[in-house]
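One structure is given below, encoded as structure tokens.
The complex appears here without one of its protein chains, the remainder shown in place.
For chain A:
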Amino acid sequence: MNGVQRLGRWIGDHLVLFGGLLVVAYMFTPIAVVMLMSFNDNSRSRNIYAFRGFTLDNWTNVCGPNGMCEAVARSVGIGLAATIAATILGTLAAFALVRHSFVGRSAMNTLIFLPMASPEIVMGSSLLALFVATGNSGRLGLVTIFIAHVMFCLSFVVVTVKARLAGLDRNLEQAAMDLYASEAVTFWKVTFPLVLPGIAAAALLSFSLSFDDFIITNLNAGQTVTFPMFVWGVAQRGVPMQVNVIGTIMFLISLLIVVGNMLATRRKPAAA
């Protein structure tokens, strides 16, 4: 076997690996650019897309750009509020859909998918039409954004929690009742802990959907500016490098959650 053949075989053996690496590179290049740009010393240049030198200024002076940190805080606030509301409502709806039979249940099971399937621009404009038609055009702002976000997060919560709940063995609750747990104790000791991963996933999903929504928010925000709207607004004039800092922080937080979750699930068996 000569060198060329050996090389060919080595490549053949590792083809899947190369494919995987390509996919990873494809997905993470933009994130790497964002991270890199967060250290870009751009203060003397108008060209925001060129790397001029390394600096920590963007990190030490995150709130430098006018109005950005306010927009971030607003987005986080809306995200938290919408997540809490959508998670509670959606979880209750999921319980109703899985555990109770009522007239219109199957219709509701189908309708719950509609907001996920319909284009955001359609939902956003129809919501705006609704707000205007009900005479609330002057009140567009935090409340209308909150209502809009709860609406589009709800379907995701219901679908996620429903899947978890449907996979829950009813025998477990009966076993708990058989073992002297009242209905309430059964719920808190057995049902809730077992559905919790689904609820947590739904909440995380809700927050990220809410935080970076632009289209629906933009249509229903009035004068209020969220972080995505801020970025969109400044993009024409030149995005401040601090936006990359926020992007990097968001990425690191999600990474932390994912890794933390992985470690938590892996540690449990090891503890035995």
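As a working rule, a contact is a pair of C-beta atoms (placed from the backbone, for glycine too) under 8 Å apart; a residue touches a chain by one contact, two chains touch by 3 or more; residues count from 1.
The working rule: contacts and distances are computed from a predicted model.
Novice: Choose one: "Cysteine desulfurase IscS", "NAD(P)H-dependent oxidoreductase subunit E", "Putrescine transport ATP-binding protein PotG" or "Fe-S cluster assembly protein SufB". The correct choice is the protein name in UniProt for the chain not shown.
Specialist: The chain we cannot see is recorded in UniProt as "Putrescine transport ATP-binding protein PotG".
Novice: So which of A:72, A:97, A:176 or A:229 would be touching the chain we can't see?
Specialist: A:176
Novice: Looking at the whole complex, which of A:108, A:130, A:194 or A:250 touches the chain that is not displayed?
Specialist: A:194
Novice: Who touches the missing chain here, A:32, A:73, A:116 or A:185?
Specialist: Within the whole complex, the residue contacting the unshown chain is A:185.
Novice: Kindly note down the residues of chain A that lie in touch with the hidden chain.
Specialist: 169, 171-172, 174-182, 185, 189-190, 193-194, 268-269, 271-272
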